[in-house]
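Every protein chain of the complex appears in place save one, which is left out.
For clarity, chains are labelled A, B and C in written order, and residue numbers in each chain start from 1.
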């Protein structure tokens, strides 16, 4: 067994944001959300409904195994049945899909995210893969958990392109959270607020590694590092270390 | 075996309006349409797609057996699969549901039908069962086959309430046909035209038994009565004579 | 998967508030939630607004028991037995508000309700006098223009009944449920209603559902209560389980003529089941 890396602590941090009664959905390119959902169910014993882009509702969680695609049906075997994405998004339109994860190439101080383009839309410096469900679900899902690398060019003041509008979420009183490999940040009407440090990260580090201006409150929690037992569970579901390909450390 | 009655000839007349390649749908309270579909498939060898309110696509036609409800799944057993009414109506919205049958309490000279109310909507003299799909499908289905009793109070000049708008159909160039227990009538921009007499009915009889003014062209066809062999097939599918409860004679 | 929702018939019946709007599963004589309906009328529920596309038997039970304030349907038929007898009586007496709808419009309204949007554009309908009534009298349809081409269409207002009572073939205790055979609009109703009560021929373990390769008609996310109701659609047909019992239906019609339809239903449906 290996010792936990920042990626693993990040998974634990994301898992802890899933509450009892949540209806949780993950999309493509989402190894960390999948493992966070496993962690929440198996270790934190959170009682939530499992849905995803795979369209397998309530797979046997013990049998979940990461592959290079998180849209691959063999990642989440033996579901209770099929819940189509169409159906899941209709549930979202009614506010009943409570919890969704989104990766982001850029996140800014308002919690806006960019998955569309670096540079200008018509003359892209870098073409990004696209926002997928972002634009549709941002105004609808009561709790969104973003995940991103804690770097100045990722945590920016203003995104190049607003694929998902964070400000609108904050105005609606929705939960809008960001897990990085250093910290848990919550977007509020005053700006991004540091809520939790990941093991090994300092406040100074968190602030210096971001272009966005992060508010530091009096009390900042520190996440308990992933234990040996917890690490065993993570590795059981990702023996090849696919999660580290996300380059979160 | 019994000898054919006007009802049986009416079934044959309706069956003959089904063409190869049609997509045919029947609704509730439709013993004559069901038997017409059987007749068209088994005797006239018409190659059409069978759909209905039962949502059974392509049942085994040989096993179709009438019951007091034509929405009863046991009437059309062992389908190829389920084609929901939702799906069938979407097909209709695209003009691909080609052929539909409608009963009517009143039909008028424009081919409008009334299934809603005799008298005023708010103070009904007689409450009718309701138009079901009439209002929705009249503007969409290229061939509609109405069936009704040949009586002055049924074949009227103007219906009390337009549940289904016939004029709109004629303007669109859609086929709009009426089978009665005496005749086949086609609605045209000039009015209802007599196309075919049923065995035993005279032109005089057809005109006198209707309040609507029916145009008689030079050439009027006469339907060959249901043969012994054809009667055997009808009775095979309706041994109890449920079809006669429609009181078409 | 949040906590189980398997409750008794009595408990589920108590969930339905007087004055609310309700839709049910099936059509005329197929897969009506008759056991639940019989329990509802025994309780003496009042002032319900009933909405469905082509209802029949269970609607008439509610009509017979005086449980209804309004009926919205595209057709309310007992087919070869004529119009639903108690519905006809109420409608002709003016004892109930009767909103005649059209099949495609009911589907459009339920679709909007299921999708969480406030209206649904629909084709057809134009030319029928029902359009005037829906536009002016009931406010349920409105002529609109396609924002892209200007084409005239009808917008149907979303239908979100307070309750959907849906009888299914099997369900687990969480409300993950399967309807076999004809679906009608039941999967839309499950998604459009504010609260969903499933009555099921069989209650099964998760393991029965697993490996099932098709969509579930309902999931735990959609459902508020599950009731075990074997033969819960009798005398209407339960495809694959039992056929419609036309003798019982005729008996019900006979009782209706004598004003005893409510008693018939309580005795023959509810008491026999207990």
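Here is the rule we go by: contacts are C-beta pairs under 8 Å (C-beta built on N, C-alpha and C of every residue); 3 or more make two chains touch, one makes a residue touch a chain.
Quick caveat, the model's predicted, so the values are computed rather than measured.
Engineer: Out of C:33, C:127 or C:181, which is the one that touches the chain we can't see?
Structural biologist: Reading the full complex, the residue touching the unseen chain is C:181.
Engineer: Which residue from A:18, A:36, A:53 or A:80 sits in contact with the chain not drawn here?
Structural biologist: In the full complex, the listed residue that touches the missing chain is A:53.
Engineer: Since one chain has been left out of the picture, which residues of subunit B touch it in the full complex?
Structural biologist: These residues touch the chain not displayed: 20-21, 23, 47-51, 57-58, 60, 78-84, 87, 90-94, 96.
Engineer: What is the set of subunit C residues that contact the non-displayed chain in the whole complex?
Structural biologist: Residue positions of subunit C that touch the missing chain: 111-112, 115-123, 139, 142, 144, 146-149, 151, 153, 155, 157, 180-181, 183, 213-215, 240.
Engineer: In the whole complex, what residues of subunit A lie against the chain that is missing from view?
Structural biologist: So the residues of subunit A touching the missing chain come out as 28-29, 31, 53-56, 67-74, 82, 84-86, 89, 92-93, 115-116, 121-124, 126-140, 161-165, 167-168, 242, 245-246.
In this section, only the chains that are shown with their structure count from here on.
Engineer: Show which chains lie in contact with subunit A and also with subunit C.
Structural biologist: none
Engineer: Could you tell me which chain's Cα centre is nearest to the average position of every protein Cα atom shown?
Structural biologist: Taking the mean of C-alpha atoms per chain, the most central one is C.
Engineer: At what distance in angstrom does the C-alpha mean of subunit C lie from that of subunit A?
Structural biologist: Those two chain centres are 40 Å apart.
Engineer: Just how far, in Å, is the C-alpha centre of subunit B from the one of subunit A?
Structural biologist: So the centre of subunit A lies 59 Å away from the centre of subunit B.
Engineer: Using mean CA coordinates as chain centres, what's the subunit B-subunit C distance in Å?
Structural biologist: The mean C-alpha positions of subunit B and subunit C differ by 28 Å.
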